[in-house]
Structures are given as C-alpha cells and as structure tokens.
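Right, one structure below, let's go through it.
A single protein chain has been omitted from the complex, and every remaining protein chain is retained in its original position.
Showing subunit A:
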C-alpha cells in the first residue's frame, strides 16, 4: 500500500521500515509463543509420570495446573468425610484425555484434537500408561469403559448433537477386543431382540457398554423411537436382548450381581436423571442417596460404593462424588475438580 500525495513522500520510506520492523518483531513473538505452546503440548502427550497401580483412584483433572490430564490419588476403602478432597495426595502428570477409564493393566483414553474437521482418538494404554494403539474416530468423546480383566474396551462418541438432554442426537459405540485386536467400530448392526421379537429400525443408537467378568456378556443402552432400553449382549453369539425400559449408561458391579444406571425421572431437559441400582437376581431396583441430577456413567469403586461426576461449585467444571450402592448414607465429595473416575483394584 503506497499512500500518495497527502503525506510527505520523504517519510514514506521510514514508515515502511517502521512497519516492517514491527511486523518482524510481532511475527517473532507469535512464532515463539506457538513453539512454546507446541512444546508444552508435546510434554502433555509425553509418557505419563505414573502407571496403573492397585489401590489408586484415577481421574481426569479439570482444574488449572493439570486440566485435561489424568491424575490419581490413593483410594481408601471407604470415603472419609471431612478429608474429602485428598488434595495433598494427588499425583498429576498423566496422559491428556477427554474421557478416561482403566482396569487391571489396561487404560482407555479418549482424546479430541481441533482441526478441519476436528478429530477424535481412542487411545489404548498399557500398565505404564504408554500408548499401545490409537484409533482415529469422528465425534465428541462421551463414554469409556474397560472390562475388569482389561481385555474388552468400549467407548461412545456423539456423532451429532452433543448432549443426551437434547431431543436429537446420534451416537457411535465401538467395542475393541485387545486380545485379538478385533474392533467393532459401530455396534449398531448387532441383532437386537425387543419384546421377544427381532427388532429392525434404522434409528437404533447404542451407548454406555459395560462388560461382565467373563469378557463375553455385556450390558448397554439402546435407544429407538424415542425410548431407551437396557440390553444384555453376548459377544460370541453377537446378539442383544432388551431387558427393561428407561435405563441409561449401565455399570456392572465388580461382583457382577448389580447394575447401576441413570434413570429418567423427569421429562424434558431439567434435571432428568437419577442414579439407581438394579439387583440382577431379583430384578428389583432402588434409588441411591444422591438426589441430584447425574449425567454420567457411574463407576464402582468397590462392591459397595459408586463414584460419578457432577458439575462443580464455584465455576469448576466437575467434581467427583461417591455414594453407597445400597441407597443408604449420603453422597461424599471425593475429588475436587475431576471427572472420569476409575478405581484400579
């Protein structure tokens, strides 16, 4: 751009030099900061500072100075009210994940990277939290589970929409057998029996898979025609059967006798869910002491305790709470500023 007459031509050169120098300095600042940020990102992707050990509660930190990275703290058998947050014992510096779950010697980390279009990944980690396998996906990470043995992995991505609260969303749920390496990218084709009949509909959506100890039987949510069902599935037979309605995000207890899930107790988008536990022998369910709206797939810390994320107070994204599985007692704040709880026992 060469401005003409009105400004003295003598100063034109000096003005061009001034802009060139300023542009060079600003470019330097921009490049330096970007390089710095990229290096920081690499360190976040770098090897975890800890591995998977028994007796630890793993979670995704959501507070500054470790936001988005997995952290852990010793998990005492029972919650200790008063010392709830265990802030001092927290170890940070794990992998960066949107969702995280771990069991035995395997961890599953769902990541999301911006770009055009944004990409997501399911990353399988070994007992030292080193990357073993990376699967590229599309969508927004939502649920992640590892079977008790560490063999079967499953995760759910939102393909469209980004909340179960809205009326229209679509999910893709994948299952990975880490022993054979067999990957089912989208389990929607599984033959489904509903009300005793084979059911066909293009609108089925599965999410929140939880595997039993035998690594074959599993439970999940299926939604179709505006209703949600609890389904029991069988990997070897590759079949699923709907058991009951209005159940979402099941989670099987370590002893495999009970199923925790969120149940819709109110229509609409305002506080629709409450946590329940279903006894698989009697098929009777009871609500938990937690009376707040829980939109999470609960995780069993042990046979008597469930943990789940709730929106945090004071602008924190989420906190992890726990409550007894038998409906007694009252909820306890376990981790301040955390989500994706997973107890490795």
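Basically, a residue touches a chain if its C-beta (ideal position, glycine included) is under 8 Å from a C-beta of that chain, and two chains touch if they have at least 3 such contacts; residues count from 1.
The working rule: contacts and distances are computed from a predicted model.
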Chain not displayed: protein name in its UniProt record ("Ubiquinone biosynthesis protein UbiV", "Flagellar basal body rod protein FlgB", "Toluene 1,2-dioxygenase system ferredoxin subunit" or "MFS transporter"): "MFS transporter"
Sole contact to the chain not displayed, among A:138, A:257 or A:328: A:138
Hidden partner interface residues of subunit A, rising order: 1-7, 15, 18-19, 22-23, 26-27, 29-30, 33-34, 36-38, 40-42, 44-45, 64, 96, 112-118, 138, 140, 159-160, 162-163, 311, 315, 317-318
